[in-house]
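Note that one protein chain is taken out, while the other chains of the complex remain in position.
Up next is chain A:
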Amino acid sequence: MSGKASAAAIFAENRDTGPLAAIDPRVRLVAAISFLVLLATLHSAPALAAALMAAMVVAVFARLPLGPTLRRLTAVEGFLLFLLLTLPLTMPGTELFRLFGLSVSEEGVNRAIVIIVRVNAGVLMAAALLSTMGTMRLAGAMNGIGVPPRIAHLFQLTVRYIAVFHEEYARLRRAMRARGFRAGSNRHSWRSLGHLLGMLVLRSAERAERVAWAMRARGFSGSFPAFSQRRLERPDYLLLLVWPALLLALAWLEFS
């Protein structure tokens, strides 16, 4: 779980702007999932190029901010980097050139490019369709497409408490810094961080009890209200028409 990603990114509700905002979260979730599933099966250059184009178009429609989006695309996970570096060396095939005595194969380079395009198209499309939606609407959409309500409720509640614990963690860390703690690779640091972790677990367990009691005090009887879904309207049906056409076109490019 990588570094500087701020937990604040999760809490920006109601930042849905642009033409995509009018579309029902359920429709967007279904669109994203269907696109990503089809993407997993694509290998040919024209299909992947078209998929990347489609993702870019949707990203423009969603008015994704340029800077953070580029940062998200370039933040490839560690092993993806290994994968891209090793594939040209390990895949057998026609030799393009030699690098430090290792042969770089054309097939390997092609495969690395395929993976880069596929991963980026996927990240872009997921960002465009889902990440602007806000967590509460995402939870409702999950329930609306058949995810068990318990998972959707758990999702909502978890988001709510991440804010709490992020603050708590920052406070404890500040207190440690104030006493002169600087994290390093030594027994004292590990011990301090381990105790910090234990302290957070303890406080969260206590908070969980308090929350459960507070909910009961307000008449919670063991079931949450159902998510309310609005009726699909014109923009939703429009996307529901356009999307299968896009998916069919991609499948045609790949499999014909």
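Please note the rule applied: contacts are C-beta pairs under 8 Å (C-beta built on N, C-alpha and C of every residue); 3 or more make two chains touch, one makes a residue touch a chain; residues count from 1.
We adopt the following convention: contacts and distances are computed from a predicted model.
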| field | Missing subunit (named according to UniProt) among the choices "Phosphate transport system permease protein", "Cobalt transporter CbiM", "VWA containing CoxE family protein" or "Amidohydrolase family protein" | value | "Cobalt transporter CbiM"
| field | Per the touch definition above, residue among A:44, A:94, A:158 or A:229 touching the missing chain | value | A:158
| remark: Full-complex touch with the removed chain, picking from A:21, A:56, A:83 or A:136, is A:83
| message | Considering the whole complex, not just the chains shown, which residues of chain A touch the missing one? | response | 1-3, 5, 7, 9-10, 32-33, 36-37, 39-41, 72-73, 75-80, 82-83, 85-87, 89-91, 108, 111, 115, 118-119, 121-123, 126-127, 130-131, 135, 138, 148, 150-151, 153-155, 157-162, 164-166, 168-169, 183-185, 189-191, 193-213, 215, 220, 222-224
